[in-house]
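What follows is a single structure, and I will ask about it in a moment.
Excluded from the complex is one protein chain; the other protein chains are retained at their positions.
What follows is subunit A.
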Amino acid sequence: MRSQNEFSYGGDATVKRPELNKEVSDKDWDNFVYNRKSLRGKHKELWQHISGCRQWIKVERDTATHEIFKTVKAHEDI
């Protein structure tokens, strides 16, 4: 296990960037850029091992208890 202070938070891992060169409605773009849910409980989020190997990872974490259930590399599905 690594210490939390080696990592930096990268936001909600379930948000998917709209594809390049495709029409995006104002609403969809707005949701992508600004709107995030503040969930209590299980949450999938991005972290970067910024003071280490610099890998971006997906972490499934309970926001209330901080329990960590699963971690995978960022391009993998969680």
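Methods note: a contact is a pair of C-beta atoms (placed from the backbone, for glycine too) under 8 Å apart; a residue touches a chain by one contact, two chains touch by 3 or more; residues count from 1.
Following the convention adopted for this analysis, contacts and distances are computed from a predicted model.
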Protein that the absent chain corresponds to, by UniProt name, given "Sarcosine oxidase subunit alpha", "Multiple sugar transport system substrate-binding protein", "ABC transporter related protein" or "Peptidase C60": "Sarcosine oxidase subunit alpha"
Missing-partner contacts on subunit A, residue numbers: 1, 3, 8, 10, 17-18, 20-21, 24, 29, 32-34, 46, 48, 50, 54-56, 65-68, 73-75
